[in-house]
Structures are given as structure tokens and as C-alpha cells.
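Got a structure for you, questions after.
All protein chains of the complex are present and in place, except for one that has been dropped.
Chain IDs A, B and C follow the sequence of writing; residue 1 opens each chain.
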Amino acid sequence: MNVELAPEEDALTEEPGENPVDSDEDLLHRRLGLTDDEYERILDILGRPPRPAELAMYSVMWSEHCSYKSSRLHLRRFPTEAPWVVVGPGENAGVIDIGDGWLAAFRIESHNHPSFVEPYQGAATGVGGILRDVFTMGARPIALWDQIRFGPLEEAHNRYLFSGVVSGIAGYGNAVGVPTVGGEVAFEKCYSGNPLVNVMCLGVLRREQLVLGTAGAPGTVAVLLGAATGRDGIGGASVLASASFDEAAGAKRPAVQVGDPFEEKKLIEACLELYERNLVVGVQDLGAAGLSCAVSEPAARAGAGMRVELDRVHVREPNMTAAELLMSESQERMMAFVSPALVDAVLAVAARWEIDASVVGEVTSDTALVVTYSGETVAEVPAASLTEEAPLYDRPLGEPSWIEDLWSNSLTHMTQPALATALLRLLDDPSLASSAWVYEQFDHMLFLNTVVGPGNDGNLLRIKGTDKALAVSTDGNGRLCHLDPRRGGALIVYEAALNVAMTGAQPRGLVDNLNFGNPEKPEVMWQFSQVVDGISEACAALGIPVVGGNVSFYNETDGIDIYPTPVVGLVGLVEPVPVTPPRLSRATAGMDLWLAGPGGSINLAGSAYEQVTFGHVGGRPSAPDGTMARAAISLGQTLVQEGLSPALHDVSDGGLAVTVAEIAIASEVGVTVDYTDWRHLFSEEPHRFVFAAEVSNRRRISEAAQAARIPAERIGSFDGTDITFRREGARAVLDLATASATCRSALSRRLA
Amino acid sequence: MSGIGVVVFPGSNCEHDMVWALEALGAETHLVWHRDTDLSGLDGVVLPGGFAHGDYLRTGAIARFSPVMAPVAEMAESGKPVVGICNGFQILCEAQILAGALIANRDLRFICRPVEIEVVDTDTVLTSAAEPGAVLTIPLNSYEGQHCDPDGTARVVARYVEDVNGSQNLAAAVANARGNVVGIMPHPERASEEILGSADGRILLESLVASSVGSRT
Amino acid sequence: MKVTVHIERRPVIADPEGATIARSLADLGYDDVSTVRTGRTFHLEVVGDDPEHIRKRVTEMCETLLANPVIEDYEVAVEP
Partner (left out) sequence: MKVTVHIERRPVIADPEGATIARSLADLGYDDVSTVRTGRTFHLEVVGDDPEHIRKRVTEMCETLLANPVIEDYEVAVEP
């Protein structure tokens, strides 16, 4: 279930085997989504034909979703090291050291296909799944972020998916008692048949509480905790995650899983008590591939084997087959590995929290995974053969024939629009407008840590009992990545880093969620490879380690792939917590408006302006500049830490015009912006941010900018009740009330 | 055991926030598990926010039968402060210790944002320190936040300045006749520090702490 | 035996869900629906074979837990 990056892994890279076109669909292994070559491989491993339950296990464990067979080779290129990295990719979540014995654990995951099939439950179980990845590490989950993408709201089905997904996140996240403090929402045609639902979770823990997904020494007992096992999402891992939507919609529906946030809440509290009292050797959550994954991965990590008795699994339905029990994706389950002497203590904790628990297996000294059911041996396979020995594909890459044309297809000789109208139109675009309609349905305040909440750039969460705060921003931009996957991949990392700096924090670690089309198409694999390089380059330039992630392929409908849409979640650290945390709402009348960043260049390629105004997506985004990025980040940090600015906002979607308008709207104060070339107002060139500051700080700000080696100039001031763009002779005026009303109601109006 | 008890039901999630906010005011607090039945010595008790028993069946419906609710009812009888916040308010209504019931918000959406409430009755354990007519900004965080009172017997302690969820008489907080049992939908503990956006909730928690100490016998 | 419990909101009590559904039905062109009221159903499997006794017990369950007398009415049906 997690990114396998082990470099020592021998890359026995193959061309993926294609089934003959006349493929006999009745062959069980094909019905389970295994290719003939993969089946051959199983025969080699076992030296005999697999039993049904064994085939079931291989099919889910070797699915794209669980084995990363198409992506592993590329993911190895990510920079994953830094002195503060405690656990890198490969475990359930990445873990970094934030000082004084405190660690932060985080991970991001997608639930795209399930959310398409059933938006409420798909999104809800996505939240449940990412939470388990984090508290499996010993951490208390403190916050969630959701990144959701849909087709245009003009289509009823997209409205249904959007509101269903938002309700699902609210329904599960609020009830499970973990605040959803931020995220991203975007709308593009390419997501119409194929919404993207990604969720990130952050947890904190004391160093001594860190737990890994290992089975421990022979004799260790496997205890299954939580919900009873039923026929939920049977085959979901291999089928839902690898079949494309058009088929999925109808046929796979019975595989829908239902989330139970109440069970998960009890499971969290029970597990945290187990960790506190040192009652477990290791823990593994049950997600995709359910029991198969929860017994094989920990055994493989421990280089051990395991005996599992399926009869002992507590079930919701009678007469389940061994295969069903092994593949079931029933939610809210955890596998704890416990030394025999402590089993009773563990069962007592489970009883106190009112969750079911059953002893289902035991770690053995060999390396075989042996599964019995009603007295019979239903499976006997090398544990590692399900995980480390999963197929690894080096799929062909091909630069798309159309990319050059796309680059040369930029809009030329545009004339200056009516600025007020153009801005209002952008503020009314669902992707740019206020997402308050979304985040006000999420509890984003629980735990009293949310010092900078939704509606700003990065979020800032204080860690009570310390002087630290963690900053998080999640960012993606399918349009830029479509135009240039390599630059796009780098640009989203730079945006996230700048968002984090807008709270005064220093970037510390990154998780990525790579949402792509069909990897069997060379252009898609090329986009994937390019994005990995782009993210790697930006992370290297900023010294940010990648500590985990997730890959979602086959995001296509009727053969049309989505834009390559990587999403990154960046965690930063700030200490001490700023006395007056910066917020977009903190600009006041009389303050200067500053712009920091490389001036000059203008590029509207991939900009919201071209998309919203002309429906145009073309041209080539500018190459990012690592040096300038570092300078912008360090200036942002200085301004916050020295209290020189109460309101900072990076220039991203919609360019300078929208960015400044967002501050004015949030602060309920007018602003006047001086400009020379109107295109400057809509260009989304990277490494730039605006900020509000007291007039008395001018000198110190200029010095700080010089010290950081980045241009910073005053481009206007806050006052009055209008948003005004001024050039000698010309003035464009949009009254704040209209701007604000339009921006705040853009989503609700379209959903009413 | 003295001080204020904060009850933990399976599914509660605001108990630690409540303890944090009360202790910041110098109060002594104790977490009380829902199966505990000995509250002797406690000066007051808070039923915190959250989703007791997952809000299944009806919000608060299952929690009201937890063993702890018997002694909570006795404390209410004896005149000691009993305060329910959000889910705690719902539980007190289900237990019919407070009048009315809480149903889904008018717009059928979860609402998490600061709202303005006006204190209209300062003769209760939660409002004694507040000025009559004081307008406080306190975060709301509920789906079943619409108070309805078919018999019209509820004593309204605070009103929403704007109609946010359809509550009858704009009731944001209601009390029993004696004023020692109060249920409130918005979360005072979430408005207890400037760094979190508002400290308007402190005055309510200070009232609770003062009346708890005052209730000692 | 199988028992079905129907729970209805008392007519005087607001039914935001019903109102919202009626509105969205109208949006979808089903404006011939004048009102929608929502209710809940519980299907119970109860051990025993005396319908009268079982009805009594389930009625008790409604009084104590399944229904909220302040805002709801209920109906118990024991299937033959």
C-alpha cells in the first residue's frame, strides 16, 4: 500500500505481458486482473498451480494499487534523505523529527475511483484510510487536508459528485474527531468522468511512541482489531483501482465499502492507548488488499513467516470463503502484533474501548505465509513473494506528438480587457472563488491548534505544550502539468513551499499523490516520468525530502486520460509560534501593498485568465528558478518572524489581481494597485508574493529584501471600499462589496 | 475529588479542548468515563462536544443511557452546574433534562464557523459573569443544531444574532428553570484565546468555574 | 421473529430533510410533489415466537430508545 523505494531491490524489469486479444475471460487469473505473465510468475514461485485463495492474494497484492508495479522504478528518483527524516517512503506514513523528542507523521492518499462509484462513501472511506496510515505509526492524527477535483458544475452529475464528496469528508472527518483544516478544490473538463479525491493526514507523536509495520520475532501474536469482516469491496483493490471508469461504474458497484467513523474513533483511542502502554511490537492497518496485505507486509518486513487461522476472524456475514476473507476491504480494522505475554492486556484495552478483537495468527521462524480455514490449508506462499517480489514494470515512455504544438499554441496580441469585469469573472470562477462553502462544512477547529485555518495559504497548527507550530500546504495544478509535466511538477512544489513560508515556516518534508491516466500509454508514462523529475528537482533545490506518497493510475474515461495531476502536501516547521499569526484578513487601511519576487517577465501560459476568459489552455509555462524560490521563501519567513507583515499571500491562480483582491476581501478594506502592463495583473509567474505592511516598516522591509536577494517594491496601498487598478490616466474600479459577494457565493449559487 | 468533571462518551472529541480551556482559567478538572457512576465531590460537570456513539439513531439518544447519566441527573437535581456543549446539549435534551430537541440544520449542511450570539439571560451558571445583552462571537460546529421546542417551555439563555440554522426563537443556549443546567450549541472553549481568533467564550467558562466553586457545600 | 418499527416526526415538528428533498425534486421537474415528510424504519430480528409478547417488548424499546417522544411518533409491526 505504500511507495516501495528500496534501492537494493533488483530491477528485474520486464515489458508488461499483454493478454492475447482473444483472451479467454473465463480464466480465473484474468478475471482477477492478473496477466498471463504474472500467472506464469506465480507458477514459478510456487512450483505448482496456485490454490484459489492464493490466487486471490496475488491478484490484490500484485495489483497496480498495492504493488506500484508501473511506478516503483521512477519513484526511486525522489530525493528522500535529510538529517531529520526518521521514516522515509515504504512505511504507512513518512515521519520527520521536529525537535525536543517530537515527531510528525504524514501521508497523502487518493480515493478517486471509489468516489466516482459512490461519492459519499468513497470520500468517507478515503478519510478513514489515510487516518489509519497515520495512527498506525503511533501518531495521534491532528489534522486532515482534502484535494478534490471535478468536472464543470454546469453538469448535474458533477454537482452530485462534488456535494457528495464534500458531505462524505464532512460526515466522516467531523464524526471521527479529526479537523479538516485545508485543502484544494478545482474544476476542469478533464475531471468530468473522473473526479480526483485525495486526502492528506498529519499526526504528531513522541519519539518513543513510534511504531512500525513489522510483525516482530517468531512467536509474536497477530491480533485483529476493530470492525467485523464482511464482503466489502471484494476485489476492490485490484479491480476498482485498475479498471477504468466506464466499466467500473456499473459492474463494480457491489464492491462499495461503507465507512463507520464511530468505529474508527474508538479504534484510534484504543491503538493510542496500546502504544502509550507499549503493548505492541508492530501494527499494520487493513486497507486495500485487507488481510492479505496486513499479514504479508509485516511478515516480509520482519523477514519472517506467519500462520493465520481464518476461522478466528470475527465476521459480519456467514459463509464467507477463504478468498473473500483474505480480500475483504471492510473498513476500520487494524492488525496488532503482540508478544504472547501481553495479549490479554491488549484484549482488555480493546474491550474497554468497546471494539472487537480476535487473535488470528502467529509469526513463525520460516518465511512462509500459511493460511488455514476450517482445518484446511488454503494458502502456503512465501510472504515476501506477495510484496517485495511483486512484478516491476519498465513501461515504455513516449513524448506526446502534440506537445510541441501545444507549446507554440499561445495566445498572441491580446488587448487590455475591462479590468474590473475581467477580475470579477475570475473571482466568480469556481476554482478561484472562495471555498468557504466547502471548508465551513468541515470541523477545522477541533483540538484548538488551528492558528491559521482555511481561507489562507498554508495552514498553521500549534503543538500544545511546545513553542512549535507545523505549517502545511497542499497544492496541485493539472493545467500546468498538462502543458509541461516537468516544469509543472516543480512549480507545484515551489508553490507549496512558498505557501508554507507565508506562515513563517521552513519546509521540512513532502508527500505526493500522483494522479495519472493509463500507464499502458507511453505518453502517460512519459508525463509520469517528467513529473517525478520535476518534483525531484524542486525538492533537491529546496532541500526537501520526499517521505511518502501514493500513485493513482488509470484515471481515464472512455480512453480519455485526465491531465497529469500530481498533488503535493508539504509540511514545514516554525518556532517560536508567531505572536500574531499572519492571515489574509489582517490588512488594515493605511497599510502599504508590497510585491516581492522576480519582476519583469510575463507569461500567461496555463493561467486562469486565459482559461476563464478565452477557454484557452496552451503555450509553455516558464521554467522555475530554484535560487529565486529560496530567496522568496526566506523573505516570507523573515517578514513573519520579525512581525513586519500581518498578511501575506503568494501569487498563484488568477495572478496578482486575484491575489490582491483576496486580501482586500478577507480584510474588508479597499486597495489601490499601480501597474504598468495589464498582463502583469494576470500572469502567474512563480516565486512571487504580495503582502501588507505598516508604512513605518518600509526601511526594514527593503533591507530584509536586499538581505534575501530578492526584488520587493511597493505597488499600492490599502484604503477605502474599492479595488482599484491605476495607471497614469487610467483607473479601473471594482467595489469591494460586489467582489466579495460574488467570490463568496460562486459555489453556492451553482449548487442551489 | 473536587473540581469540574468532563464526561467522555465513546465518540466524544472535545473533552481535551474543554479541559485545556477550563484549566487555563485555573479550574481543576477530571475526565470522567461514561461508565463511571461516582461523581461525588465534583462541583460541576460538563458534557463536551463530539459524536457520542457516532450520533447514530439520534444524536445523544444512546449516550443518555450511559451509566454516568444517572449521577449527572442527580447533580442537576441538586442544583450543581451541569453544562452541555453541542453534543452535550443534544444529550441533555434527549435525557429530557432540558426542554426541546435538536434536529438537522435548516439548510441540511454541517456548519463550522464563528457566529454571533446575544446573551439574554444572565441568571444561569454559564452566563452569570456576562453582561445582559452582551454579543459574543463563538464558533458553531454542528449538523443537528436546530433547536425545536414543541411545548414552548424552553428557557432561552442566548440567541443567534442571525438565523443560522432555523432554531426556534433563535435559541443558541437554553437552561432549566433553576438555571443550573445549561445547554449551548456554539463552543465557548473554541473562543478562549485570541490566537485562535476570539476570546469571547471565556466569560461563559469563567461563569461556569465561579458557579462550580460557589456550589460547594 | 421479524419486527418493523416505523418512526415519524410529529407533524408540528420541522422536517428540514423533507423540505430540502421536496425543493430538489421540484428543481428536477417533479413539481407535482406537494410535500415530502421523512421517517425512519428499523427492521429487528427478535428471538421468540409469541407475537404479542414481542410487540410489547419492542414497544418498550421504542418508548425508551428508538423514538424520541418529544418530537416523534412510532408504530410497531410484527410480521406473521
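Basically, a contact is a pair of C-beta atoms (placed from the backbone, for glycine too) under 8 Å apart; a residue touches a chain by one contact, two chains touch by 3 or more.
Just so it is clear, the model here is predicted, and its values are computed rather than measured.
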Contact partner of the left-out chain, one of A:277, A:316, A:709 or A:731: A:316
Which residues does chain B use to touch the chain missing from this display? 53-54, 56-57, 62, 65
Absent chain, residues of chain A that touch it: 117-118, 120-121, 227, 230-232, 253-254, 256-258, 260, 262-263, 316-317, 330-331
Contacts from chain C to the absent chain lie at residues 6, 8, 18, 21, 24-25, 28, 30, 32-48, 57, 60-61, 64-66
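Throughout what follows, only the chains that are shown with their structure count from here on.
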Tell me which of A-B and B-C has more C-beta pairs in contact. A-B
Taking each chain's centre as the mean of its CA atoms, chain A sits from chain C at a distance in Å of 41
Go ahead and note the Å separation of the Cα centroids belonging to chain A and chain B. 36
Chain-centre distance (mean CA atoms) for chain B and chain C, in whole Å, is 29
